[in-house]
Every structure is written in C-alpha cells, then in structure tokens.
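The complex appears here minus one protein chain, its other protein chains still in place.
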Amino acid sequence: MIDVVYFAWVRERIGLPKERLDTTSATVRELVTELRAREDRYEAAFADLSALRVAVDQELTDFDAPLAGVREVAFFPPMTGG
Amino acid sequence: MIDVVYFAWVRERIGLPKERLDTTSATVRELVTELRAREDRYEAAFADLSALRVAVDQELTDFDAPLAGVREVAFFPPMTGG
Amino acid sequence: MAVRVQDKDFDLGAEVAAFCRGRADMGAIVTFTGVVRDVGGGLKHMLIEHYPAMTQAAIEKIEAEAVQRWSLGDSLIIHRFGALEPGDRIMMVATAAPHRADAFQAAEFLMDYLKSRAPFWKKEVTDTGESWVSAKDEDEDALNRW
Partner (left out) sequence: MAVRVQDKDFDLGAEVAAFCRGRADMGAIVTFTGVVRDVGGGLKHMLIEHYPAMTQAAIEKIEAEAVQRWSLGDSLIIHRFGALEPGDRIMMVATAAPHRADAFQAAEFLMDYLKSRAPFWKKEVTDTGESWVSAKDEDEDALNRW
C-alpha cells in the first residue's frame, strides 16, 4: 500500500488531496500510467508530465524513481514559494 | 580666501580640522605643494598623495582640479563607510 | 539556524534583533521580505498551500547548503501559508555573516531555491475568479548561477 498525495491544481483536478493505493507499479511513471487509465480526472491531471513534479517519501525526484519500499508519492505543479 | 578642511588621520597629522587660507594656487596640486612647504606636519600629511582623496566644494575630484571660484577644499584618506 | 513554517505573521525587527543579540562577530545582516503584490488591482487574497510533511525538511536542506557554501554566523527562514491579503508579508530570510558579500550571496541563494524548490503553491483569488500562480522560467534559470 502506498499513499498518493496531490497539491495545487493537481489536487483540484483529481478532486481529492490524498488516497491510499494498492499498486504493483515498479516506478512513478508506471504509477502515473495506472492512474491515467482509471478515470478522466486523472487523465486531465497527468496529461502533461512536463508540467508536473514528483516527490517520493518527501524528497524531490523524477518519474523514473522506483517505488519499492516507498510509503508516499506526491504529485504537484512546479513550486512557487518565496 | 579658501576653507581647507581635514578628516581622519589627515586632520590628526596636521593638528587641526579646518583653516582659512589666502592662496594663489591654481589647482589642488599646487595648493598641496604650497602646504607641504609650510611645516613638517603638512609634509607628513601630504607625503603620499596616492593615500589621499580630495573634495572640492563637497564633490569628490582629483588633484588637478582648478581652484578658481572654489570655497572649500577637503583632504582625507580613502573613505570607509558602510 | 532556524526554519519556521507558520500561518501567523512575523515581526521583521524582532526576528532580526533576537537573531543577532549579543553577537559582535557578525558585521553584516541581510534580510529579504516577500510581500503579497496586487498587480492588477483586483486581488482579494492569495492562498498559499504547502506540503506539511515535506516543507520544513526541504527548507532545512536548502539552508544547510547555504551554510556549507558561505561563511555564515546565523540564518533564519520564515515562510507563511494560508490566506494572505495584498501588502501582507509572505516570508522572510535573514543571514548574518562577518562580511557583506557572504550575507548577500547566501540570502540570494536561499531566495532562489525557496522560489523553486520549497513545496509551496500560490493561488490568486480576484474579483473575477481564481488562478494558480505559474512558476517562471526565469526562476528556474536563476538556479543555474549557483
């Protein structure tokens, strides 16, 4: 089981801030493919991966990151702090 | 008549902050030569012109600045503000 | 070294005073304060969302990098979240160093990284609607200078 969290417009498009998934995806990219196949709202959120960033267990990483042993994956747009 | 003012170690070497002079010097450099000839304390203050800065009527300038119409000349070491 | 992520406001003067009290080895203190701008004139408020499980650690990592690169005596980063109005303070950075070049450079570095690597997202709510603030290419490019 893995926690998947969403922020900003990713959260709004998917319509929830967090969900718990049972997945066999080996990488973040496979997880994205799995989510896009589920419903239109995921397809809308993940249509353009270049507009998204990902963190695995609260560390920024890329879409090729492996999911073995991971507890939390977060998807969000580029950050706008400061 | 011209006011000549001194700051920092120039003031200390010459032993006074300000004096009024009747001079026929045409430039700052000539005024310095005139002052150096007066007494050892001026010679000590003006021995190394590269260690000095000059302002004429409160504007930074160089030793070739003309003195015609000038009311105040200031001599001091490089500034250390901030 | 301190990082605070909070919804409440902060007092720049009090923070800087507390930060360097009793120290006579730091000749230079630089601060940056970010303020909510109302560019178009119709901004009602700005909503700042963040990733609570990640934010503190992400900022501490950026701060640790600055401490490693420059000779800093102290640093402080405060970033707010929640609903802010035009003119409200969003965040501040303060750096103290023996000399001004280190204090300035570390503050600029911290700001560049906070802009693009700290997990905050801003949404503007105006009279006519709401929209997420887009990351700027120039903010991403700014990281290349470090």
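Every chain is named by a letter (A, B and C) in the order it is written, and numbering of its residues begins at 1.
Keep this in mind: a contact is a pair of C-beta atoms (placed from the backbone, for glycine too) under 8 Å apart; a residue touches a chain by one contact, two chains touch by 3 or more.
Owing to the predicted nature of the structure, the values given are computational and were not obtained by experimental measurement.
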Practice task
Write out, one label after another, the shown chains that touch the chain missing from the document.
Solution key: B, C
Problem - Per the touch definition above, residue among C:Q6, C:T33, C:S71 or C:S131 touching the missing chain - result: C:T33
Handout entry: Touch criterion as defined above, residue of C:E49, C:E63, C:E108 or C:E124 at the omitted chain
Key = C:E108
Exercise for the section: By the contact definition given up top, give the residues of chain B that touch the hidden chain. Expected result: 5, 7-9, 55, 58-60, 72, 74, 76-82
Practice task
Spell out, residue by residue, where the missing chain touches chain C.
Solution key: 11-14, 16-17, 20, 22-39, 43, 86-87, 98, 100, 103-104, 107-108, 111
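Heads up, the rule we're going with is that only the chains that are shown with their structure count from here on.
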Exercise for the section: Could you tell me which two chains share the largest number of C-beta contact pairs? Expected result: A-C
Problem - chain B-chain C separation of Cα centroids, rounded to whole Å - result: 48
Completion exercise
chain A to chain B, mean C-alpha position gap in Å, rounds to 72
Handout entry: Shared-contact residues (touching 2 or more other chains) in chain A
Key = none
